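Note that this complex is displayed minus one protein chain, with the remaining chains in position.
Entry: subunit A
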Amino acid sequence: MASTVKQCITLKGSAAIVAEFFNYGINSILYQRGIYPPETFTHQQQYGLTLLVTTNDELLKYLKAVIGQVKDWLNELIVQKLVLVIKRVDTNEVVERWQFDIQCDKTANETTKRDKTEKEVKEEIKSIIRQITATVTFLPLLEAVCSFDILIYTDKDAEVPTNWGESGPHFIANSEEVRLRSFTTTIHKVDAMVAFKKTD
């Protein structure tokens, strides 16, 4: 007799899925916005898409540390937003701001099992990554040399590691916003949005 295994999502699994999304999402943004040279990226197949991920050791190390910490906070259900800001190197002016709002289901705990398959969640993530990639068609060209920064909004009671510091929101003056798709694991829901400086 054939047996069926029903897939479900746990808190730990949900945090891993969301953290993985951030890793690929941030890499995609950094590639397509030209923050790092294209030759420092390599192809990877993920979510049924061809994605580009960095091969730059320093950047890999930085992203590993940041996303590792975010994953811990996702497990603790205390993270509210992840924001990637792109700034001009010469003036430090913020020109683009990618905001990922995270809603955590505070009722979830280590024993929680939600009735949603990983495949379903990854289909939703595929759509949002595709949309992020498609934003290059309308985002203004970044003409100056730019750098990026990652901001994490957490609950007030979050324990902040020593190498993390408090920061301002890095808003853009005179910006335009485009809301993108969202996905949910049923424990964490992520809504994406990009804001960019209005051009004449």
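Here is the rule we go by: a residue touches a chain if its C-beta (ideal position, glycine included) is under 8 Å from a C-beta of that chain, and two chains touch if they have at least 3 such contacts; residues count from 1.
The criterion applied here is as follows: contacts and distances are computed from a predicted model.
Participant: Which name from "Large ribosomal subunit protein mL38", "Protein PTHB1", "MAD2L1-binding protein" or "Tetratricopeptide repeat protein 8 isoform X1" does UniProt give the chain that's left off?
Facilitator: Record says "MAD2L1-binding protein".
Participant: Return the single residue from A:K64, A:K106 or A:R179 that touches the missing chain.
Facilitator: Considering the complete complex, A:R179 is the one touching the chain left out.
Participant: Per the definition of touch given earlier, which of A:A65, A:V89 or A:V136 contacts the omitted chain?
Facilitator: Considering the complete complex, A:V136 is the one touching the chain left out.
Participant: Would you indicate which residue among A:Q32, A:Q103 or A:S175 is in contact with the undisplayed chain?
Facilitator: Once the missing chain is taken into account, the touching residue is A:Q32.
Participant: Residue by residue, what part of subunit A touches the chain that was omitted?
Facilitator: Touch with the absent chain occurs at residues 31-32, 38-39, 43, 45, 49-50, 52, 127, 130-131, 133-138, 140, 178-181, 199.
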